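Only one protein chain is missing from this complex, and each of the others stays in its spot.
Note that the chains are named A and B in the order they appear, and that numbering of residues resets to 1 at the start of each chain.
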Amino acid sequence: MKKNHFLHKHQKTLAPLLSLVLIILITASVTPGFLSIQVVDGHLFGSLVDILHRGTPTALVALGMAVVIGTRGIDLSVGAVIAISGAVTAVLTVNTDWPVWLVIMCALGVGMLCGLWNGILVSVFSIQPIVATLILMVAGRGIAQMITEGQIVTFHSEVLDAIGNGYFLAFPIRVWIAIGMIILTLVVMRKTALGLFIEAVGANVRASRLVGIEARLLVMSAYVFSGLCAALSGIILAADIRGADANNAGLWLELDAILAVVLAGASLAGGRIYLLLTIVGVLIIQTLTTAILTSGLPAQYNLVVKATIILAVLLIQSPKTRQWVSGFFLKKQKAVKGSTTP
Amino acid sequence: MSYLIKATSVVEEAQGAPRPLLEINHLSKSFTGVQALNGVSLQVQSGEIRALLGENGAGKSTLIKVLTGVYPRDSGEIVLDGRLMSASDSGHAQRLGISTVYQEVNLIPTMSVMENLTLQHQEKTFGLISWKKAEIRARELLAQVGLDIDPLRQLDTYSIAIQQLVAIARALSTQAKMLILDEPTASLDSDEIQQLFALMRRLKAEGLGIIFVTHFLDQVYSITDSITVLRNGECVGTFQTAELTRSELVSHMVGKSLEDLTPTAHDHSIQRERADLLQLNNVGKQRYLQPLDLRIAAGEIVGVAGLLGSGRTELCELAYGSVKADQGDVTLGKHSLTKSSLRRAIQVGMGYCPEDRKQDGIVAELSVRENMILALQASRGWWSPISMAEQQHLVEDMIQRLAIKTSDMDKPIGELSGGNQQKVILARWLITHPALLILDEPTRGIDIGAHHEIIHIIKELCEQGMGLLVASSELEELVLFAHRVVVMKDHQKIAELHGEDVSEQAILRQIAS
């Protein structure tokens, strides 16, 4: 009985976790050596570590996206912000002799400015989030190209190299950065009342206003946070390839991020934020990508598989489906009842 | 039930019992456990204007939606012009001869008047819509309701009154036999209402049956032939308008007749020397509430009475500050709240349980605990969170004190019953220790047991020195606990009853005056 209750309560948590484990196990059975981890020079290597390594940019973006979706919004501009912050990092590293920390601060600041722009459009001008963030999605890559003057700017910096591909305590440094950011977000969301307020505003903005919550400021800061996360992701991606590619950096990452949030069980209609499950969602997507690559299937299956999974999850999540299913069972029950009572 | 039989027989005698245009027999409809309509029967003759009256939740809108096929019915039958009717959707009902005009003009604001009038009925030449023919048709329809406007202009560039008439013109375009007008006058001024009434009289002469929903009693008496009153999903009765006095009508609507009432034993007196807690000085808002004064002392309960649409809710909103008044001052204790944010108002001791629990009260996805601490947390700010231990302590305390039935405090509030949701919202404010609590319809849509408990809580809070402003459509309930009652009518305060004067009769008399 007690166990049943536990299962019921954590149903939502279990689904993404089980999916992740299942995908890892299936891949492991198809590709031998998938689970093996080697230690070289005190660094861990292997497919699983690779998944973590490659998953960090998406994880960071998804973190911001989860918060924005919690306010019943969406941020389509994160890919463009990645390009902009990467461009700022590259250009400042090449053209100035500013210390690295200042360059990084500038890149993060620019990302937050982009978020502020989105936030103002959404909460001050009350333009729908899809529309408001579309503007920066279109113009953002143009801005990034303007910063890099249309070139792929390559740079050399030891600190940035370390951020991109270095190791610390056996794990890639960027994984540590992502973990740090996740913990920081969790603390801010759950150890202050910010998370509660964002969820309340996302689920019922009228009731939230009536208890005195400043909805506008809250929504605006969600977009600023998303901009910050995207900028951090942009720095890592630029550091990874030691250059800024305004055209391709973070291309379609917004879609992966949204997918991860939806996989975590969050509704696009606002409400609950599942930060850790979102990260599980990111790992599911990354594992799938890596699995398809390592299992010998052509890489092009990746998109088809992703699309099928999104559709399946959406259809299962749809209240309509539940209605139909429960309606079906109800009818059955009624039919059974009807037959027993003449 | 006895009312029903007596009343319908009166109608039949008066009309010489011709076959009715619309006959509704024992119609029932329930939504997940709530019986919205319970065996409602009524008949409307051709050329009759019937008023359909009742408080919020009496079942008026459910009845209309079942008639027009928006909701399927559970049982009962609808006969229109001798034919058994079962409309499956709004368009189908229109084709069968029942057209409806809703209060919140259900047309497309972004389309032109002509496009709205002809939508789904456009005439075609060579398979394409002919806008020339459409314009001619639109002008005909507009002429029918006496409107002389440019049909090519966008609908929302016209006033709500004109939009309302356009909606009626559209309703008439489909050879309607029955016309249902659901509070069409709410946003019209007196000239526009006369225009509408003239049209209704003409349609009546043409043999249409009209069901007219309104909450203005003056209009009922100036236009309708007969009145059907609904209460709690049941038909109280159908009456000839000419034979029913206003006070009889009001008592049917609120479910009490004047003779039935025995003065209650409740002590309405209170020491008036207590300092005022809440002061509203000449507070009003254009097209919302006429300026009024109101004072509430600590330990005093002030009731707000009035029919639906009289300005009860508007008064509560302006007092709380969720809608800002455009004139006058609101003061709570020593603090002026005229220009303050809601958060400030809450910090100095204001609390408000809104009328629409689902839309404005609960955050359905969040748990009972989170819903309960929301107001206190908001007044403290996000940076000083209430610790989990404190939360649990507060919430457990409240669950016990208000006897809230929930399996655990982390259950989503949406899964609780209406009465328990209301108690959680009440608890949300009690946790903030307000000096003044505003309750708008605190007992709507909850079961009898919870109803009594909430009234008990209200009295208890008052004894502890809290000031309360309680708006309610249940006079019986107001008289039970209020020290004073403010009577609202047509968005104005028309009377304030004190001490011994607080009685159901007195309130009814004021409302019916």
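Methods note: a contact is a pair of C-beta atoms (placed from the backbone, for glycine too) under 8 Å apart; a residue touches a chain by one contact, two chains touch by 3 or more.
Simple rule for what comes next: contacts and distances are computed from a predicted model.
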Omitted chain (choose from "Cytochrome bc1 complex Rieske iron-sulfur subunit", "TldD/PmbA family protein", "Trimethylamine---corrinoid protein Co-methyltransferase" or "Sugar ABC transporter permease YjfF") - UniProt protein name: "Sugar ABC transporter permease YjfF"
Touch criterion as defined above, residue of B:P72, B:G91 or B:G499 at the omitted chain: B:G91
Candidate in contact with the missing chain, chosen from B:L152, B:A198, B:A242 or B:A403: B:L152
Chain not shown: contacting residue from B:I160, B:V348, B:A364 or B:I494: B:I160
Where the missing chain touches chain B, by residue: 70, 89-91, 94, 100, 102, 106-111, 115-116, 119-120, 122, 128-129, 131, 152-154, 156-157, 159-160, 170
On chain A, residues whose C-beta touches the chain left out of the figure: 74, 125-128, 130-132, 134-143, 145-146, 149-150, 246, 255, 258, 262, 268, 298-308, 310-311, 314-315, 318-321
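Basically, only the chains that are shown with their structure count from here on.
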Separation of mean Cα positions, chain B and chain A [Å, integer]: 44
Partner chain A, residues of chain B touching it in the complex: 322, 341-343, 345-346, 352, 354, 359-366, 370, 374-375, 377-386, 428
Residues of chain A that touch chain B when the two form their complex: 191-194, 196-197, 199-200, 203-204, 206-214, 271-272
